[in-house]
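Only a portion of the chains appears, each positioned as in the full assembly.
By written order: A, B and C. Residues from 1 in each chain.
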Amino acid sequence: MRMPDGMRRDSLRRIAVLAASLTFILSAVFTVGPALSQQPPGPQQAAAANRTKLLTSPGVFGVFAMYKISPDYYRLSAAERRGAAAEVTATIARHAERVIVDAYLTRGLSGASDYFLRVHSDDLSAAQAFLVDFRATRIGQHSVVTENLFGVTKALNYITKQKSPELNAALGASPYAGDPPRYAIVIPTKKSAEWWNLSTEQRLKEMETHTQPTLAYLPLVKRKLYHASGLADADFVTYFETNDLTAFNELIIALLSVPENKYNLRLGNPTTVGTIRSVEDVVKALSVTP
Amino acid sequence: MRMPDGMRRDSLRRIAVLAASLTFILSAVFTVGPALSQQPPGPQQAAAANRTKLLTSPGVFGVFAMYKISPDYYRLSAAERRGAAAEVTATIARHAERVIVDAYLTRGLSGASDYFLRVHSDDLSAAQAFLVDFRATRIGQHSVVTENLFGVTKALNYITKQKSPELNAALGASPYAGDPPRYAIVIPTKKSAEWWNLSTEQRLKEMETHTQPTLAYLPLVKRKLYHASGLADADFVTYFETNDLTAFNELIIALLSVPENKYNLRLGNPTTVGTIRSVEDVVKALSVTP
Amino acid sequence: MRMPDGMRRDSLRRIAVLAASLTFILSAVFTVGPALSQQPPGPQQAAAANRTKLLTSPGVFGVFAMYKISPDYYRLSAAERRGAAAEVTATIARHAERVIVDAYLTRGLSGASDYFLRVHSDDLSAAQAFLVDFRATRIGQHSVVTENLFGVTKALNYITKQKSPELNAALGASPYAGDPPRYAIVIPTKKSAEWWNLSTEQRLKEMETHTQPTLAYLPLVKRKLYHASGLADADFVTYFETNDLTAFNELIIALLSVPENKYNLRLGNPTTVGTIRSVEDVVKALSVTP
């Protein structure tokens, strides 16, 4: 028996979507979760490999898209809101080959946003394509952007094996050893013209003084840097993960207490703290009513 | 006689909710009230003990969540608004084992907000869980976050028995002696890079000069400090309680008049003044119409 | 004949409300009007005496509550808006024993607000209670707070009979002699840490230089000072009344031209200019359509 063309096309499309969704769900089980807090689940998973690669390579774009739910979201029926998470999940599935998406719940912790997404891709326009689609979902339509920063990853440029061998070795010697991090913190930084006009040697010296006190915190706080000059109103976006916020507070005080801090025009503003969650959890937490 | 399963489950749930509510109401009678302005009601009350512990221990998180009621709240029927307080009370009851909640009415005193909640927990994610649930209540849905700061409590780090024995003794010698405080004030502070780059000895000296003029006000103004570097766009959140706002104004002038003030990049902004109320009172004051 | 209890309670309540309203209306005729621009109408009026006392004593709180009408106010029917003034008047009547209320129309003069209320009380929580009730009226529900500052009055602390006898005498020698003021101006001020770290003598000297050029304007501009450090994001709120805005502009230029101005971190921001009106006039001006 032969199906009419229209039906066949339809069926094929449904199968394709189904396959994509399944791929996504499987990959999500293994890989969608906090970026830094997870060991690669094994070489058999292409998606996981892709995730690991995107989270460790230079030249990858990281977009931090922060949102507040607009008050009228709660005027949707409970059923409509209940479907919001699946819709987001399906949207992520459609983009899974080109972007990876992490989600964070900030409501109750940071006033400027309710949640944020961190989207990685080696093609910025792929990240944009996902975020445009996300805004067309039910919860996306009812979300207001409060901050949208992106940066690009690069190889270390101060504390390298060549320029600062001892510190470089120390950085590698203290892997994260704490409980799985439950918290992520995003801090944008902007440096003064005075900083950028220092010689490379002077900046290296300042960065060594900056790095020294962080060594003690390496087992408790993970850190990932994005370069943003010209791409956002910041020079850097630093992303942290930790399960020990008191240690994190002390790390930040240590970083405030070195001369390099005198060159910061912006540090935070906003400082964003969120709990690391699956995308589904974040959407549900913001959708349910008692 | 045996109830059908569905009914039984339902009944059990109702009993559980009832029990939780009762526990909450009882504990509220004795313990929900202004944090510092209250003596522990006795060892027989586990909740009260928990409250005392959370309000005096280091390593506890204090979240200051400030809200403005959105104009459409008044478009709900009077009956709907009348039910808002009970809904918040029940939400607090469900979280009573892990967080304590204080409420403050700021409408008419501070323009940036209508009210704020102060939530303590030794687990920040428990505080977040409560605040997420609170936003799903009727009044929470119609509230807009205007500021959301949190910090962590620590043991004294400058004016200690070791480093500054005389001042430390003086701090302990003047307990609060005024009328029960009716007012609370929240002032976030951010220090300059110059402050953090002072040596520990220099900062101790500045903090001694800072502390000296506050001694005279100890019987009239209570004070509690939260450390916020890296957790919010502030280094500290200071919470005050007083019944004498003229004395408080003079205390602040005394604090403005020492050199340490030259290192403040942020001091207030917002300065938030509220009256100390029960949660129920706050919700009612913002819900009723004549 | 005896009325049933319910009816009696009702009647008594009505009589009480009527009496309060009458008292208010009478006192309003004589005393509700621009605070500084009015002579006390005579000792026979308790309310007037109260007004005079609140406007001249130290230790009185003055709240400046500034509002913008939200656009949907005009969507109420003309009849509903027409009733708004009476509702506010009645609310003021209910609080007349504890607070005095002045009103100012700023629409067309200052962009940040449409009107503001100045509320005096020797009990800040009484001022808050009124402002909370005011927001529950029709126009209050459709008003958005744009600024809410308060301060406390104090005795002169620089240009006193003891410290600066000549200037003190000069201040007393030039009473206001202009036409009844039609305009009020509110200017919040915040001083730098450098100011507060000057010695008392240095600050006295600066305040003498600040006061000297104001003497010439005393007959044309009235001035009242509220202390706000720790109570708002300002150290002072200065309230002026004048009928001659060109003279006022020149007074301000004179005040800008002394060294004390170098210590101002905030001066205005917002500067608020309004016309002095009865509460009823203000509400009507914002409620009627052609």
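Heads up, the rule we're going with is that a residue touches a chain if its C-beta (ideal position, glycine included) is under 8 Å from a C-beta of that chain, and two chains touch if they have at least 3 such contacts.
Note that the coordinates shown come from a computational prediction; the quantities given were computed from them, not determined experimentally.
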* Number of identical chains forming the whole complex, with 3 shown -> 5
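Criterion: only the chains that are shown with their structure count from here on.
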* Asked: Looking at where subunit B touches subunit C, is over half of the residue numbers used by both copies, so same, or under half, so different?
  -> different
* Centre-of-Cα separation between subunit C and subunit B, whole angstrom -> 31
* Structure fact -> Note: subunit C sits from subunit A at a C-alpha centroid distance in Å of 50
* Structure fact -> Multi-chain contacts in subunit B, i.e. residues touching at least two other chains, fall at none
* Contact residues on subunit B for subunit A in the complex? -> 59, 61, 63, 65-66, 70, 72, 87, 91, 124-125, 127-133, 135-137, 141-142, 144-150, 152, 154, 191, 193-194, 196-197, 227-233, 235
* Asked: Which residues, counting only subunit B, touch subunit C once they are in their complex?
  -> 71, 74, 105, 107-112, 182-183, 185, 187, 245-246, 248-249, 251-253, 256-259, 261-262, 264, 268-271, 273, 275, 285-286, 288-290
